[in-house]
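Have a look at the structure below before the remarks.
Every protein chain of the complex appears in place save one, which is left out.
When the chains are written out, they are named A and B in that same order, and each has its own residue count from 1.
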Amino acid sequence: MINIDTEPPQNSQGSGSRQARSFDSAPLPEKEVLLGWLRQMLLIREFEVRTMQGYQNRLIGGFCHIYIGQEAIAVGTIAAVNPDDPVVLAYRDHGHALARGMDPKYCMAEMFGRIGGCAKGKGGSMHMFDAEHYLYGGHGIVGAQTPLGTGLAFATKYEDEILHDGKSNHVTLCFMGDGALNQGCFYETMNLASLLDIPVIFVVENNRYSMGTSIERGTSMANDLHVKSEAFGIDHAIVDGKNVTELYSQFKPIADWCRKNSRPYFVEAQTYRYKGHSMSDPRKYRTKDEELVEESKDCIAFLTTQLVEEYDVVADAIKQMTHQVKAQVREAVEWAKNSPETPIEELYKDVFTDSWGPFTGTSAPEMLQDRGEA
Amino acid sequence: MSVATASRVIEFREALREAMSEEMRNDKRVFLLGEEVAQYDGAYKVSKGMLEEFGPRRIIDTPISESGFSGMAIGAAMRGLRPIVEFMSWSFSLVAADPILNNAAKMLYMSGGQFGCPIVFRGNDGAGGQLASTHSWCVESLYANVPGLKMAIPYDPYDAKGLLKTAIQDDNPVFFLESERLLSTTGHVPEEEYTIPFGKALIRREGRDCTIISFGRPLHFCEEAAAELAKEGIDCEIIDGRTIRPLDIDTMVQSVQKTNACVVVDQSWSFASVGSEIASQIHSICFDELDNFVHRVHSDDVPTPYAQNLEQAYLPNARKICEAVRAATYNA
Partner (left out) sequence: MTIEITMPRLSDTMEVGTILHWHVDVGDEVSSGDILADIETDKATMELQTFDDGKVVSLVVNEGEQVNVGTTIATLTGDIPAGGEAPLEELVQTSVPENSEVKSSASVTASKTEHLGSRVSPVARRLAEEHRIDLGTVTGSGPSGRIIKRDILQLVDTKTETTAAATTTQSSVVAGQVSTAAQPIKPLAPTAPWQEDKVVPLSNMRQIIATRLVESKQTIPHYQVTMSFDMDPLLEMRATLNEQLASSGVKLSVNDFLVRCCALAMSSNPEFNASFGGDCILYHGPVNVGIAVAVPEERGGGLVVATIRNADTKSLRSISQESQYLSNKARTSGLSPDEMGDTTFTISNLGMFGVEHFTAIINPPNSAILAVGAAIEKPVIRNGELAVGNEMSATLSLDHRVIDGAMAAMYLKTLKELMENPASLLV
């Protein structure tokens, strides 16, 4: 007989006066790892530069959202969790895909609409998926990924409790922008996550603008975002979105706590996107001065300085790394250009898993086949 | 008539419960969530007793957040679990339209074949009894338009169980449309496990003069009409489509080739409906076999009214079906 306790769940009900939870900063990993983070951020930035170029040269169409300026968040948070922890994203997703380990060539090919793309050219810029790296997609509808993230985390917990009988081994990262804070399903999701004790971290990349609407104009309590999660009994933290080592130190203990206690968290990372909301945004809603100020606090510059000053990394090594990254991205662009156009037959593939009527079943993309994952 | 041979007679709601319970016993990845499914025993008592058997981790009460819990279930399905989401009414699915259409139906495609969505959404579809316009939605015509989802509508307890088991076992998202008005109806259901394949229509009544095609609850109106028409010497053949996607147009075509007359009965509104789709396909495939164009019977093209007499007049009732069959066979 299974206990069907009729008491309401306790963790989500609030306790009157709640102390903000505090953690000791996590120690940083060794220099090699930090150099790896720098390389990742350089890779993301160069990749996004070439993405912009590709878009302006009409190799990429539709909507395209550039991550430049926010690299530290993807790199720092993903470094704080395990490679098999689920990750789900909004549509500004190239950076996270690369940070998770997707080879840039599949990412670029997807945007070029080629068969070699991670979604065989059928998703595009907003839909970076990678089953091998537990990357459950970029998603186009604002906020729609938040219930998905909760569901993924729910599933990991279900797997442990029902299928494998163990404690939850996973925490799920659910990234969103500040714009998603206004979408109804996010509140429904936080309610569910808190009620059901779901180990999901809602990482809000607060770059202060939803397209052309500044956060003050669109979101009430923009200065006190913590009340939004507190409304559901979910803990809140603010981390430095521009400084990857700071971010990691603050974020890692949170991730570990969520994993251990199977609870959700609301983490706000303050940052700035250097480019427009998307490729057709002339950025009239903010001043040049503001942009320059923010760009002077660049996450790549911060880490570079830190590595040179505190870890004795020589400038030459960084320059070499930059060249390698540029070459890698160049190769990725080349590879993507040479990947064939998605064949017309693919139109009717992957609609259903089985074949019937005009539908022709499903098959894995090249990316998974190359790794023997087909 | 049902094709079951066993002597056991159970209610439609019990058949649904059996389907879910059997599948949950066979596969631990299957679980049920929705409003009032657990402690309340189900708003319509479909999941009665399931909390006792499977526990609160697998029979999950959700708050009133269709959008949130549908999305959550879809995320879980992406991970490989096999959720059953109960909408207390398919009318409430409208607030969850984004996740169920944009995420569930499209996930496999958008991810280039990487992540599927083996999920079942089920609930009451169509007019209940005087539930008025916001609670009487027939969603088949709205959702059947979208590629990437399957859709089944059971007629009786035997079909309810067999089709729901198939739905749960299917690796694709399935929209399972029940009817509140049928939940208490009874029928023969075998003890042993069985499934009913999707995409195979069933001839419920054989006849010579006119083919009637329908799904779900309206089939009962069709049977009423057929009995009435038989007295006038008009012999109707009734086809139960069982699933809208995939649609077994072949069985329907074969029947029309025999009778040369066709009436489609669809409880949704007529404009851009499942009924219009079937009529269009019959016209194009059976063009030379038709003695008359395909007649259609739908609910009236108005929001569902509350008053009982208005609602009864509004439905695709037996009277409308008789009129349509007479017109189609030039017996008006």
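Going forward, contacts are C-beta pairs under 8 Å (C-beta built on N, C-alpha and C of every residue); 3 or more make two chains touch, one makes a residue touch a chain.
Since the model is a prediction, treat every value here as computed from it, not as a measurement.
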{"item": "Residue, one of A:26, A:52 or A:231, that touches the chain absent here", "value": "A:52"}
{"item": "Contact with the hidden chain (one of B:130, B:195, B:292 or B:317)", "value": "B:292"}
{"item": "Touching residues on chain B - with respect to the absent chain", "value": "260, 287-292, 330"}
{"item": "Touch list for chain A against the chain that is not drawn", "value": "49-50, 52-53, 55-59, 61-63, 112, 279-280, 282, 284, 327, 330, 333-334, 337, 341"}
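Note that only the chains that are shown with their structure count from here on.
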{"item": "Residues of chain A that touch chain B when the two form their complex", "value": "1-6, 86, 88, 117-123, 127, 129-131, 136-137, 139-141, 144, 146-156, 158-159, 161-163, 184-185, 187-189, 191-192, 195-196, 349-354, 356-357, 359, 362-365, 368"}
{"item": "Residues on chain B engaged by chain A in the complex (per definition of touch)", "value": "28-29, 31, 38-39, 51-52, 54-58, 60, 62-63, 65, 67-81, 98-99, 102-103, 107-116, 147-148, 150, 170-172, 199, 246"}
